[in-house]
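I have a structure here, written as C-alpha cells, and I will follow up with some questions on it.
One chain of protein is taken out of this complex; the other chains stay put.
Per-chain residue numbering starts at 1, and chain names A, B and C are given in the order in which the chains are listed.
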Amino acid sequence: MLDKDGIARRIAKEIKDGYYVNLGIGIPTLVANYIPANLQVVLQSENGLLGMGPFPFEGEEDADLINAGKQTITTLPGSSIFDSALSFGMIRSQKIDLTILGAMEVSENGDIANWKIPGKMVKGMGGAMDLVASAKNIIVAMQHINKAGESKLLPKCTLPLTGVKCIKKVVTELAVLDILPEGGFKLLERAPGVSVAYIRSATLGKLYASDDVPEMQLD
Amino acid sequence: MLDKDGIARRIAKEIKDGYYVNLGIGIPTLVANYIPANLQVVLQSENGLLGMGPFPFEGEEDADLINAGKQTITTLPGSSIFDSALSFGMIRSQKIDLTILGAMEVSENGDIANWKIPGKMVKGMGGAMDLVASAKNIIVAMQHINKAGESKLLPKCTLPLTGVKCIKKVVTELAVLDILPEGGFKLLERAPGVSVAYIRSATLGKLYASDDVPEMQLD
Amino acid sequence: MINKVVSGADEAIRDIAEGDTLMLGGFGLCGIPENCINALVKKGVKELTCISNNAGIDDFGIGLLLKTRQVKKMISSYVGENSEFERQLLSGELEVELIPQGTLATRCLAAGYGMPAIFTPAGVGTEVAEGKETRSFNGKEYLMEYAFEADFALVKAWKGDTAGNLIFRSTSRNFNPVMATAGKITIAEVEHLVEAGELDPDQIHTPGVYVHRIFQGEHYEKRIEKRTVRPKE
Partner (left out) sequence: MINKVVSGADEAIRDIAEGDTLMLGGFGLCGIPENCINALVKKGVKELTCISNNAGIDDFGIGLLLKTRQVKKMISSYVGENSEFERQLLSGELEVELIPQGTLATRCLAAGYGMPAIFTPAGVGTEVAEGKETRSFNGKEYLMEYAFEADFALVKAWKGDTAGNLIFRSTSRNFNPVMATAGKITIAEVEHLVEAGELDPDQIHTPGVYVHRIFQGEHYEKRIEKRTVRPKE
C-alpha cells in the first residue's frame, strides 16, 4: 500500500518531457517533488503563472507571488505571468498537457466529484470544474477507500459532480487504473504487496483485472 | 460651402473634454488638426493604440508605429499599446466616446454604406463594421452630393450596407444634420452662405428644416 | 491625455451606493484593493453584491465588509477561509453564488470585450448547469454564460499613471485586469502613481480608457495567507 508520497511518485512517472502540467491541491502538489530533473516540464498555476518554482527561501517570501493554493512560491527562468482570463483560456484551449487533481469519488464512466458534500459548509469549486471540463489528460490522485472503509471508485458518484466523463486514469494507495471509454475501471498496476483480490474488494465500480496484473515500479 | 478642412473643423467642435475618439480615414483624420488644445482628448487607432500623436519628424519614422491608415505616427505621454482583440473589445464595450468616419451613403433611418461598390474592386470593410455596430456616438463626415450631382443623403441606401440604424449625426460641405430616432434628417446648421432651399434640393431623404436654421460657427 | 487622478480612496468610492454590484480584484489576499475596501467599511454602504474570486479572511480583505454586514451577496469561486462568512452563510444572512473560477474570469472578460455571452464547458452535467442553456459545438457540450454587469470595479495595481494606465506585479495581477475592463466605473488603486509618460506604452497591462479613477494607495499590508518557505541551503 502506498502513502501519499508514494501516490505522488507513481503519478510523476506519467509526466513526459515537454509537458505543461497543472497540479491541484493536496497529493497532486507533492508530485512536483518527484518529476525527474532531466525532463523539461512546466507547472501552471491557474491564478496566472507558467513556470512555478519551489517555495522561496525563508525571508524571501513575496506577498505578490503565490500559487493557486495561496502558498508563497517562486518563478523560474522562463516563467510568465498572465491574468486569470488568459489562464483559463489556455486551460480551455487545451494547451495544458496534463492535469492532476484529487477527488472524493470517481465513477466507472469517468465522472468526478470533488467539491461539495451536502450538509457540510461548501467552500466552492475554484478552478476544478474548468480544469476537468477542458483538460485532455486528467489523472486523479485519491484514496481508494474512505475512512469508513468504503470504496470511492463507484458505479456512479453519490456526491454532487464536478465534471462528467472526463477522468481517464486514477492512481490510489492500492492501484493504477484506467477508466475505459466504454465504462469500467481497468486495473493496470497493483501497489507493492497489494493483491488483485484486495483491489477488487475495495472497488465498488466495475473492475476489469487479469490475474497477472504487475506490481508498480516506483524506483 | 465648406471644404474638407471646414467639415473637419466643424466636427472638431463636437468633441468634448475627456473624450476618447476614433477617427476614420479621409476627412475624419483631418479632425485631429482642429481639436482645441485645452481639451483632454485621446485618439484611438484600432490597430492597437490609445494616444495617437502627430506624424513623426522627418527621419524619425518608426516602421513599428503606425495608425489604422498605415501612416507612420507617434505616441504621446500616457499612450498605451494593445493587441487587435482588446482594441475591438474596447470598441464593442463602448469605451470609445465618439467615432468619426466617412460614408458613401447615409439613409434617413441611420443606415450607412461606406465599404463596397458593386462592380468595383472591393477592398474590404476593415474595422468600419465593428465601429458602426458598437459606437454609442457616431458622426459621419461626408460630401452631401456626389460628383454626378446626386444626393448621398437618401431615403434608403442603394449600396451594400456597413451598418444599420447607427448614425446619429452627419456633417457635410453644406450642413450639420441629426438623424431622428423616428427617421429623417433634421437640419441643425447651414454652411456659410448655403440656403435651406439648396440643402433641401441636395437631400433626397426626408428633411426637416425650419426656415431660420442658423449658419455654422466654425471657431 | 485625460487625467483620472482622485485624491484617495474616499473620493474614489464616494458614489458607491446601497445595493450596488462591485467587482473586487485579487486572488486570496494577493492583489486586493485594500484601500478601497477600508474606505467602504468606513463609509458603511450596505447591501452590496460582491463579485470576487474569494471572500478574504476574518480580519482582512472582503472579510472586513462581511464583519460589518455590508455584503448581501457574494459571487465567488472559493470562499473557504473565513469563519464569519461561514456563520452568515449558515444563518442565511448572506447569499452566495459559487461559480467556476474560469467562468468567473471569462464573464469579466466578456463584459470588457463587449461580448454579451460566452460558451464554456465548465460545469456541464453538474448543478452549475441547472437552468442554463447548453449547446454543442464539434460534439462537445458547452454552457452559455452571460457577461457580468458591475456598477464598479475596484482593482489594485502596482504602478499606474495619471492617464489611468496600469501595470500589475507578479501574480497579484490575477483577476485585476479583466475586472478593470468590466466595470461601468473602474477605480484603480496603485502602489506607485506616476505621471503620464513615465510608463512604457508596450508594458501597460490595462489601458487607461478602462480606468475612470486612480489614486495612490496607502499603508499596503499585503498579507500572506499561506507562508510556505524552504530553509536556506
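Keep in mind that, in the parts below, a residue touches a chain if its C-beta (ideal position, glycine included) is under 8 Å from a C-beta of that chain, and two chains touch if they have at least 3 such contacts.
Since the structure is predicted, the reported quantities are computational estimates derived from the model, not experimental observations.
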Contacting the left-out chain in the complete assembly, out of B:S84, B:T158 or B:S201: B:S84
Contacting the left-out chain in the complete assembly, out of A:L76, A:L180 or A:V196: A:L76
Touching residues (missing chain, whole complex) on chain A: 18, 20, 40-42, 44, 49-51, 75-82, 85-86, 88-96, 134
Where the unshown chain meets chain B, residue by residue: 45-49, 54-73, 75, 81-85, 87-89, 91-92, 111, 121-130, 133-134, 160-165
Absent chain, residues of chain C that touch it: 106, 109, 113-120, 137-138, 140, 142, 146, 167-170, 173, 201-203
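The definition used in the following text is that only the chains that are shown with their structure count from here on.
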Chain nearest the overall C-alpha centroid of the shown protein atoms: C
Distance between chain centroids, defined by C-alpha means - chain B, chain C (Å): 36
Cα-centroid distance, chain A relative to chain C, in whole angstrom: 29
Length of the line joining the C-alpha centres of chain A and chain B, rounded to whole Å: 56
